[in-house]
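Note that this complex is displayed minus one protein chain, with the remaining chains in position.
Chain lettering (A and B) follows the sequence in which the chains are written, and residue indices restart at 1 in each chain.
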Amino acid sequence: MAEALTARESIKAADAHAPAAHIEHDTNTGISNTKLGMWLFLASECLLFGGLITTYLLYKRPLEGPTPKEIFDIPFTSTSSFVLLMSSLTMVLAVSAIERGDHERLRIWIGATALLGATFIAGQIYEFTVFVREGLGFTTSRFSSAFYTLTGFHGVHVTIGIIMLMSLVLLSLRGKLPEHRSETVEIVGLYWHFVDVVWIFIFAVVYLVP
Amino acid sequence: MPRRSLTVRILQVVTLLVVTFLFAALVAAAFFNDGKPLTTLSPSGPSSDSIQKLVVPVFAIAGVVFLLVEGAVLLISWKFRAKDEDDPEEFPEQVHGRTFLEIGWTILPALILAGVAVGTVMTIIDLNREEPDSINVQVAGQQWWWQYKYDVNNDGNFDGPEDIVTATEMVIPAGRPIQVTTTSNDVIHSFWIPGLNGKRDAVPGLRNPLKLEADEPGVYRGQCTEFCGLSHANMRMLVRAVPTGDYDAWVRNQLKDHSAEPTDPKAIEGKKTWLALCAQCHVIKGVNDVKAKTTPVPLVAGVAPDLTHLMTRGTFAGSIFNLYDPTDPDDPSVLLPAGDVASAGNPGAALTGGAVVTANVNRVTLEAWLRNAPAMKPMYPQGGRGMPNLALTEDQIDQLVAYLETLN
Partner (left out) sequence: MALTEAGPLALTSGDSDTVYKPAGVFTRPKSGATGWKSWLTTVDHKKIGIMYGAAALFFFIIGGVEALLIRVQLWAPRGTLLSADQYNQVFTMHGTTMIFLVVMPIGAAFANYLMPLQIGARDVAYPRINAFSFWAFLFGGVFLNSSWLLGGGADGGWFNYAPNNGVIFSPTHGIDFWNLGLIITGVASLAGAVNLIVTVLNMRAPGMTLMKMPIFTWMTLVTQFLLLFAIPVLTAAQILLMMDRLFDANFFNVAKGANPLLWEHLFWIFGHPEVYLMILPAFGIVSEILPTFARKPIFGYPFIVFSGIAIGFMGWGVWAHHMFVSGIGPISVTTFALTTMFIAVPTGVKILNWTATMWGGKLSFTSPMLFSIGLVTMFTIGGLSGVTHSVAPADTQQTDTYYIVAHFHYVLFGGAFFGFMAGFYFYWPKVFGYLLNEKLGKANFWLMLLGFNLTFAPMHILGLQGMSRRIYTYDAGYGFELWNKVATIGAFTLASSIALFIFNIFYSKSKAKNLPAPGADPWDARTIEWMIPSPTPEYNFDPIPTVSRVDDFWYRKYGETKDGKLVRIAATDDVVQKLSDGKHIHLPSPSYWPIVLAFGMPIAAYGLIFNLWLALVGAIIIVGGLYGWVLEPPDDPEASHDDDGTDTHASGGGDAAVTGTSESADQSNELDPAKEAETVG
């Protein structure tokens, strides 16, 4: 209903009908449309990654070229995985910052999250170049195609996440991210956590499972 | 209620009559399987027979359910139709549901299906039971013909010197089980001899089992049933079931090679052409035991049919043309397999290594094929998938046919 109102009038309306505390009653489920939409989208993404992970499992033993065992640098990737996991922590801190109305901290934590994500991506790019130098090109074997596609696809997801985080920082700097829009941050956070969780699976399946 | 239209009423009656008649005709047609060499409804081997024994009651159940449901819908439509004289504000009884009915018609179909399931599982077990004393044949599909390798000495290897490689037609002894392994040299095909068993896909990189057995000697036709590219429609196969004695003679003959020089001067010239051109892709054992050209593309089969015993086969080019039984050369149907497939493409005594009756060879089609193969069957010779137009002269064709006629 409230979309019918201008900014000025919305206050009137809010007084009359929909005090801020009642926000959750406005949808049938109590979850906002956008958040529900993001959950559904992420559920769908699970199947997409599921398909790619299954493919990798099927093709992890190459007929030619370097094998996973020969090529992986587990300590290095563990470190970059740890960096990505830490970014989930900073994301949580960012959400709690905006809920408190602490815009300074919000920007710091979102910036930190993006920076950690970027570090992870840089690690991935470095890793890829090393692998290629060691003879694991994209077309080398069934393993190489599956590996680069799966991890690269995840990398694209992280990159998109970073772009969304940077956009949030810009919005906040221009004063367009007040605390009652904290849900925007929360929803970007959902996406970010999802990408992290997927990485835990990928890391386990690709690097750890023999 | 709008005025009833006579045109609509006529259309309605015509439709109902035509559809009823059509369904009746289709049911009747299922009982007429003569002249339908690919029919699934006239089994000729134990496997196809056990499928048939399962299918008939399933069709019967489906038919009964069909009649009940359609009959009920039509009956209800008639019985409960609104009539012009009805009061529009008079309503039928407002029934919202009956739980016991719902439970009933959930359980009843489930029970019927459980019965069908039992039969299905038993038949699956039956079809997968291993037969002792079976002959092992590896069937490989490629665009667009079939290759057969017989493990004659039963050592588990299909490529030994004691083993047979042939193409297009599969010769089996009647009454003896054949353990077929399907595979492919390029894309997915499907090996299907409806008279003997269901189909089984030929998947590159996989080995899929399939049992075949023919009760009686005869010719059993098949058709590739997994879409495999351009000439999928022209990828057929033929199983020739023969008495056990003939089969043993066939095996002995297949194990021979053709190292002996031909005597006919035309055939001698033809052999030269063979070595210069055909031997790039085809093999005749004893003449060129490996083909001269390797196909660079990794996935493409890169093989052409082994022609060592060409004249022991009744058909060629993916079993779409008859190698024997020429009729009037002006008759366009000479390019087609004859309608009476049992006698069509009969190699006669040549099957077991006897002399080729050259008078019976379908020269018209064979020469046309040599003249310009891609015109007779769509292929991609430029991609290594199919026979190219070799631009042979008429003399060369004549000589080549003379040479091919010696390959019994």
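By definition in this document, contacts are C-beta pairs under 8 Å (C-beta built on N, C-alpha and C of every residue); 3 or more make two chains touch, one makes a residue touch a chain.
Keep in mind that this is a model prediction, so the values were computed, not measured.
Taking every chain of the complex into account, the absent chain touches A, B.
Interface note for the absent chain: among A:Leu48, A:Ala122, A:Leu173 or A:Val209, the touching residue is A:Leu48.
Of the listed positions B:Ala30, B:Ala260, B:Ala276 or B:Ala355, the one in contact with the omitted chain in the full complex is B:Ala30.
The chain not displayed touches chain B at residues 1-2, 5, 7-8, 11-12, 14-15, 18-19, 22-23, 26, 29-30, 33, 35-41, 48, 50-51, 54-55, 58-59, 62, 65-66, 69-70, 72-73, 76-77, 80-82, 86, 89-98, 101-102, 105-106, 109-110, 113, 116-117, 119-121, 123-125, 127-128, 143, 182, 186-188, 190, 194, 197-201, 203-206, 208, 223-234, 297-300, 320, 333, 336-341, 378, 383, 385.
Residue positions on chain A in contact with the hidden chain: 1-14, 16-18, 20, 23-29, 31-38, 40-41, 43-48, 50-52, 55, 58-59, 62-64, 138-139, 141-142, 144-146, 149, 152-153, 156-157, 160, 163-164, 167, 175-176, 178, 180-181, 183-184, 187-188, 191, in rising order.
Basically, only the chains that are shown with their structure count from here on.
Spacing of chain A relative to chain B, judged by their CA centroids, is 53 angstrom.
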